[in-house]
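One structure is given below, encoded as structure tokens.
Left out: one protein chain. Kept in place: all the others.
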Amino acid sequence: MVIPAYYITLAIITGIYIILALSLNIITGFAGQPNMGHAAFFGIGAYTHAILTTRFDVSFWLAALAAAVVAGAVGALLGLISLRVREDFLAITTIGINFVVVSVFLYHPFFGQAFGIGGIPMPSLFGRVLDKGGLLVLVLLAVLLVVWISRRVEGSWFGLALESLREDEQAAEAVGVDTRRFKVMAFTLGTSLAGLAGALYASFMSFISPGDFAFSLSITILCMAVVGGLGTIRGPVVGAIILSLAPEMFRFVLDYRLLVYGGLLVVMMRLQPAGLLGRGSFLVRLGQRLLGRRETAPVP
Amino acid sequence: MPLLETRGLCKSFGGLKAVNNVSIAVEEGEILGIIGPNGAGKTTLFNTICGVYRPDAGQVMFAGQPIHGLRPNRIARLGIGRTFQASRPFRGLSVEDNVRAAYGVRFHKSWRTLWGAHRADAARRRAMELLEQVGLAHLAGMEAGQLSLGLQRRLEIARALALEPRLLMLDEPAAGISHEEGLQLMDLVRRLRQQGVTVVLIEHNMQMVMNLCDRLVVLSYGEVIAEGKPADIGRHPAVIEAYLGKEVAHA
Partner (left out) sequence: MLAQQLVSGIVIGGVYALIALGLTLVYGVLRILHVAHAAVYATGAFVGLTTYQRTGNLWLALLVAAAFCGVFGALIHRFVYGPLLNQPRIVPLIASIGLFIFFQDFLRLVFGPYAQSFPARGPFGLLDLGSVILPGRQVFILVVTMVLLVVTWYVVSRTRLGLAWQAVAQDAETALAMGVPVPRVVAVNFLFGSALAAIAGVLVGIHYNSVYPAMGEMPAYKMLAVVVLGGLGSVPGTVVAAFLLGLVETLLVGYIGFVLPRDALAFVALILMLLVRPEGLFGKGGA
């Protein structure tokens, strides 16, 4: 069966967005640390991968791993910064990091400046180069991996510690949670997964440039997670699917795309800030009523 | 050796000496009350002992070991549990998860256990035991933010107990709760003492303080102005002055 290339492309992009939204969710959803510069780590991963594969002949697999590691290392740095800088300050700092990172890509010859980096090869397995369909499978596997990681985090002591520091940092400290350590861990994990997505993206596009990782992408990723439901796993997944497919499905509103997008954000925040599938949201409660189940006990 | 000791503890904000040369000792097994008018520095004292603030001068010794300058989570793990003046449960988490989040600290010894499922049975059982102790077991699944104030305070206590503290520091646990709940609280504190937990509490509720505490320390403007048994403190001129003003004290 031959699937039209268009759908494969769409699926790959959507898959990459899902990974980005889920990875951001670990930092901003579970740990509650605002990160409005996530695209920067996506870019760091992409550029690391691109440079290693095009200039140093490193295999796709090793380069992808390196992409995750490098992005995670820089993310750890951001985590350390987050220890000194809280909430609103942190949000703005992450914006700053996004701008600075993109500027570095744009201006430094090592990163190809405005010309970007091209000729990034597709992955090869057992000597054969994968085609787009093969890459799609790879992306889907990566999505499954990230979903699995998210679920493990959610159900683990690590995740519970993150959530406690999200809810009330001082109270978390008072019950023995080493909030510093966990903040840095959350940033490291989230950003390294974004870096992995970057490697996949670089291979897929075969050409990357600084503009691909601009601040507007960070906003998009954040909105996917928030609109879907920050702090849950289903939320970012659904949010990513909706927001990456919507422009395609609503081609006819292409000219009004941003208008709809902006309006959607405002309406969502006013009506359902927990996200479409966030805890206690309208849709979730509707689903529970239909299925006869409840998540947490009702108020007596 | 006292369980907790502060020696010449000082903490200032800007020019204001919130805690000024405070030296107190808490003996193991006693219930100590810290009282004083508003703004006397009681909560600041708690915060300095528990590591939220670094003292500007002085020392804090716990079971003979210096703990001043340590991070709050470290101090908590060494055996000091505390609650907050404005009740601060983890609102978005369930009652059970609140306690489990604290209890989980026991497991965070190695990287491997960090990834262990926190819904495992052993942890559940322990969390339920703690909730039974404070009478919240039947609300285990409820979202903490939905609880009434009195229940939130009890949840905070259960959470603090999850670390099996030797010393429990309660900041105005009776504020905003009913008389009935206040009596239950006093019962709870007495039971905890029987189990070997030393309790220090900040309170304004005089009835509770007089009936519950073995000893009192009175703070005013950041300084200790009196110490002793509740009955003696009630007659102490400096204390009356602090609360009611000079004229009344010497009337």
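Read from first to last, the chains carry the letters A and B; within each, the first residue is number 1.
The definition used in the following text is that a residue touches a chain if its C-beta (ideal position, glycine included) is under 8 Å from a C-beta of that chain, and two chains touch if they have at least 3 such contacts.
Bear in mind that the values here come from a model prediction, so they are computed numbers and not experimental data.
Engineer: Where does the absent chain touch, in terms of which shown chains it meets?
Structural biologist: A
Engineer: Which one, A:Trp61, A:Phe89 or A:Phe110, makes contact with the chain that was left out?
Structural biologist: Looking across A:Trp61, A:Phe89 or A:Phe110, the contact with the absent chain belongs to A:Phe89.
Engineer: Check the options A:Tyr7, A:Phe115, A:Trp148 or A:Tyr256 and report the residue that touches the missing chain.
Structural biologist: Within the whole complex, the residue contacting the unshown chain is A:Tyr256.
Engineer: By the contact definition given up top, give the residues of subunit A that touch the hidden chain.
Structural biologist: Contacting residues on subunit A, toward the hidden partner: 28, 34, 81, 84-89, 91-93, 95-97, 99-100, 103-104, 106-107, 215, 219, 222-223, 226, 230, 255-256, 258-259, 261-266, 268-270, 273.
Operating definition for what follows: only the chains that are shown with their structure count from here on.
Engineer: Would you tell me which residues of subunit B are touching subunit A in their complex?
Structural biologist: That would be residues 50-52, 71-74, 76-77, 81-82, 84, 88-94, 97, 100-102, 104-105, 107-108, 113-119, 139-143, 146, 156, 159-160, 162-163 of subunit B.
Engineer: Tell me, which parts of subunit A touch subunit B in their complex?
Structural biologist: Answer in residue numbers: 152, 155-161, 163-164, 166-168, 170-180, 231, 279, 296-297, 299-300.
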